[in-house]
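Starting off with a structure, shown below.
A single protein chain has been removed from this complex, and every other one stays in its place.
The block that comes next holds chain A.
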Amino acid sequence: MSTNLSDQEQKQAGEKPASALADAASAGGRAGDKIFSGLSLGAGIVIFLTLAAVAIFLTWQASPVIEIPADEVSGGNGFLSYVYPLILGTLMAAIIALLIATPVGILVALYISHYAPAKVAKPVGYVIDLLAAIPSVVYGAWGITVLSPALAPFYNWLANNLGFIPLFQGPASATGRTMMTAGIVLSIMILPIITSMSREIFVQTPKLHEEASLALGATRLEMIRQAVLPFARTGIVSAIMLALGRALGETMAVALVLSTGGLQWSLIRSGNNTIAAEIALNYPEAFGDRLAELIAAGLMLFVITLIVNFIARAIIARYKEFSGAN
């Protein structure tokens, strides 16, 4: 018995060096690997489930809209004619915001990453990031009390001088609480997203490519156009998409600033509304069919956001071969 045991022990001891390699690999390293890959898979699934849950909830809650008679829907002409001005209003606000914030954001990011001396770049970066920390209701309040009255005379001027363009048709709003003002407030809100993301990518431009460009006789501006911007293209698109998501969904600032009304092509007259603001303004008192209407409008917003993201993906994919990732 005892000899057997010692034999076994000897055998084990003798085998140990051979199996040590296998043990070490399976025990510590692989367990950690498995746990981690499980965790990251779980995180991915959670996001997917959340998205699915939101989509299912919206579709389910909005479905009664199909059965409501057309003349009982708000506006009295069916759901589509109720929602399309809201969709257009949402897109208008977001497009104005992007048109302003994208060039400004990229220029500020370039200034921080390639032009400003280090002493200036840091504080400017902090200030921009601080903009993101201001609650949207504060932007809204600022929009009403400061920005709108300040812009009203300018809108008057636009109506008088460029009134022949439908977008600037008069009479301009006396309060200045227009689509244009809402778009400008939104642009300030999304500026930090575009700036910080672009800056992060600009500073990652490989030194090698910047030097290649300079060594060919490029000026600093040409170097930026040749080496920095193409390298950052995908990142800039991503930044714009994130910013667009925020602009499309922003509620409080628009709800406060905009003097809402029906569809209006002139950006400097009161009128228009966005989906998010419409929901926020009416949800507390809505029930029954009205509730279904609002949720259906929310579903539209969800769909718009998805479409925009798909378009962005397609744009990125077009340049994949030349992205520098290969």
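In this section, a contact is a pair of C-beta atoms (placed from the backbone, for glycine too) under 8 Å apart; a residue touches a chain by one contact, two chains touch by 3 or more; residues count from 1.
Rule of thumb we're sticking to: contacts and distances are computed from a predicted model.
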(request) Using the UniProt record as the reference, specify the protein name of the hidden chain from among "Cytochrome c", "Phosphate ABC transporter ATP-binding protein", "YCII-related domain-containing protein" or "Hpr(Ser) kinase/phosphatase". (result) "Phosphate ABC transporter ATP-binding protein"
(message) Can you tell me which of A:212, A:242 or A:312 touches the chain that was removed from the display?
(response) A:212
(message) Given that one chain is not shown, which residue among A:139, A:168 or A:231 touches it?
(response) A:231
(request) Quickly run down the residues of chain A that touch the omitted chain. (result) 206, 208-219, 222, 226-227, 230-231, 233, 319, 321-326
